[in-house]
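Can you read through this structure? Questions will come right after.
The complex appears here without one of its protein chains, the remainder shown in place.
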Amino acid sequence: MQVNEKKPLIVAFCCNWCSYAGADLAGNNRLAYPADVKIIRVPCSCRVNPMFILRAFQRGADGVIICGCHPGDCHYTSGNYFTRRRMAMLFSMLDYLGIEKERTRVEWVSAAEGAKFAATMNDFAEKVAALGENKRLEDLRCKR
Amino acid sequence: MRKCTAANLDKLFAAIAENAALYLPVDDEKGTAQYKKWAEGTVMSNALNTAKSPKDFFFPQSEDLMKFKTQGKTIELTDIRDEKEDFVVFGVRACDVRSFDILDRVFLVDPRDSYYASRREKGVIVSLACSKPTETCFCSAFGIDATNPAGDVTAWKTEEGFFFKANTEKGEKLMASLEGLTEECTEEAVEAQKAKTAAILEKLPLADLDTDKFGGGKTAELFNDPAWAELSRSCLGCGTCTFVCPTCQCYDIKDFNTGREVIRYRCWDSCMYSEFTRMAHGNNRNSQLERFRQRFMHKLVYYPENNEGIFGCVGCGRCLAKCPISMNIVKVMKTVGGKKDE
Amino acid sequence: MSENREALIPHIGVITDVRIDTPDIKTFRVVTPDGKKAFDHRPGQCAMLSIPGVGEAMFSITSSPTNTEFMEFSIKKCGCVTEWLHQAEAGQQITIRGPYGNPFPVDDVFAGKNLLFVAGGVGLAPLRSVINYCRHYRDRYGKIDIVYGSRSKDDLLDYKEIIEEWTRDENVNVYLTIDREQEGWDGHVGFVPNYVKELNFDTDKVAVLCGPPIMIKFTLEGLKSLGFDKTQVYTTLELRMKCGVGKCGRCNVGAKYVCKDGPVFRCDELDELPSEY
Partner (left out) sequence: MQKITREVLIEKAASLLNEGVVSAVYGWKKGEFVYDVTPALFTTTEELEKEFVWGDFCGANFSKYLVASTRKIEGKILVFLKPCDTYSFNQLLTEHRFDREKVYAVGIPCEGMADVSKVKAAAGEGIIAIESTEEGLAVTTLYNDAPVVVPYAEALAERCINCKSKKHVAYDELIGEEGDVLESGRFDQVAELEAMTPDERFAFWQNELSKCIRCNACRDVCPACTCEKCVFNNPVSGAETKAPMGTFEEKMFHIIRAFHVAGRCTDCGECSRVCPQDIPLHLLNRKFIKDINTHYGEYQAGAEVGSRAPLVNYTTEDVEPCDVFERGDKNA
């Protein structure tokens, strides 16, 4: 019997100025992180609308992580402060609806933190993998 | 006429459920009745009617129609209707039974809607006569006899138990399969209940609702009635009335791209929604007044015009109970066209 | 009509040719994957075309029923479906279902009569099918007059066919007009309704109008001033449709469904409907 070892699919929204560059650095330094992390580049972490996150889950993501500049370092001065509030509220709501809180995360990763990016992704992927497939925010039409 | 004692009722349900999926009104945790599939231990609700109408059984709120797979320039089409098993809907009130007739006249005329038609063929309707109509009931205005509903089998519930009369071939087949659990009986108890209910029906506050102002051919008279403006003024433009209505049948066809394929599905739509008639070059019903008028004109004038005078409303009273602003077809009927009478 | 016609499941169609008519109108030739016509139709009827995932929309069939090889659709770019179609190339598959609606009464009312066609812009699309039908069965009809106008000469639909075929037919008169003076145009300049009045047609004919609502309104007034009666004038309507078979409840005007009872209406019939189109 073959056990279905489906690797978790992770969507990472990365801000253009810090985290995306951080991911780049991780790549340049050949730091490994799971291939199932799909990066979506956004101009600023506050570009991420709650709908994006829900859509990602609908389309098969098992975990969604948002990466932005460290608080205080936003390219647009204050974007990530808004992200922080919004995501705190949204994730708390998802938790309130009984959706596993380990499936969502916000992490601040600067352009210099390639190692942190890789470590974060490894850790997040591991946590999500432990939870298994996303069942609570799934859309059966998008499942095989 | 056949009778099933109260003690035998569960056995009767079990016997029906053996051959077909059995659905009946069941109270949820808040005491609201909704149709649920019967399983061992299910208790039938005593409520007058379900919050949502049983039109879902034949015209579900959403259903997948077909699937497309595209590759390069080619398209592959697959029919993905779900083949429904035989089913029995138990306890449908007279008003809702009439609603199936109204839907049939839309979906079964050429070209026949085969999705609807196949469900209609597979479903057996066991209706249930009313014994405690409520203040929002006005089915009698549309010539419906709440004490003697249509359906494949008509049922009456008294203290003694359930009484059944088969009306169609399908109904007779169902009753034949239940012969061991029912016994032949006289109609006395049923007649007594009918008389008692009829007396209550006469006392209902909406018993004297007048339909004479409406019907086919009344478009010119009613369309520009000044009353529409006031009636529709507070309308929120939500779809509550249309979605709880047993006869509203407007739908939308939409595509959903799953990433691998496109599913074309059909879902209920509401003429009350602002986008209902929007197209690339504009919207011919731009104001809520126009949309509001469309809904009621459709039920009271357009539908009867195309269907031998049969009104598109069954008087179930759901919209009276559920409208957020308590605007409803009764208020419309009492107001529109009223100026002429004075 | 075939028995037990399935209402909502379409056929697959293939676009075999895309002709650029004007800057925003293209004409698409559609057949089934095995190269045949998808279904027969009558002049004035419509079909639902769709691109899975984009949407479905109703279009008039512009080719004549006498064309047994393929169907054509002249489509103006104005919404999601049309925009997508405008990007399509030959070989692209789409879905098609129909035919829908009532045709023009070509075999009874029109038979033996003189005909006047008045079209504006992409409004020629539904009329082209009737015009070509009548040209095909030329001896069944009297004189044919065609008045067609658009914004500019570049916006004239089927220009080549008009010049090379229609104008050369005997007993067919084509009157073209454009809204404003333009270099290289020596024909008539002016709006269609005015041109119709100027041409001072005899009332011994049946008129068929199609174009923007404002053009229809004024042309109708023009025809009335020439002595035409509303019972002599036909037009075709368009409203939002989803099912095409009179069930989805969106294209009704009063008790009439444009997809089923229309799109062709006689103008006096329209007067009886509420003004909601």
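Some points to look at:
Here the chain labels run A, B and C in written order, and each chain numbers its own residues starting at 1.
Heads up, the rule we're going with is that a contact is a pair of C-beta atoms (placed from the backbone, for glycine too) under 8 Å apart; a residue touches a chain by one contact, two chains touch by 3 or more.
The structure displayed is predicted, hence computed values, not measured ones.
In the full complex, the chain left out of view touches A, B.
Residue A:106 is the one among A:10, A:69 or A:106 that touches the chain missing from this view.
Only one of the listed residues, A:67, A:90, A:109 or A:129, touches the absent chain: A:90.
Not every partner is drawn; the one left out touches chain A at residues 50-51, 54, 57-58, 71-72, 78, 81-82, 84-101, 104-106, 136-141. Hidden from this view is one chain, which touches chain B at 29-32, 34, 48, 51-52, 61-62, 132-136, 200, 203-206, 230, 233-234, 236-240, 242-244, 252, 254, 256, 265, 267-270, 273-275, 320, 322, 324-328, 330-331, 334.
FYI, only the chains that are shown with their structure count from here on.
One finds 53 Å separating the Cα centroids of chain A and chain C. Chain A and chain B have CA centres that are 46 Å apart.
Across the assembly, chain C contributes no residue that touches 2 or more other chains.
Looking at the complex, you find that chain B touches chain A at residues 256, 258-260, 263.
Those residues of chain B that touch chain C in the shared complex are 65-66, 68, 70, 73-75, 77, 79, 106-107, 109-115, 216, 219-220, 223-224, 249-253, 255, 257, 262, 264, 266, 269, 271, 276-281, 284-285, 290, 294, 297-298, 301-303, 305-306. Listing the residues of chain A that touch chain B in their complex gives 59-60, 141-142, 144.
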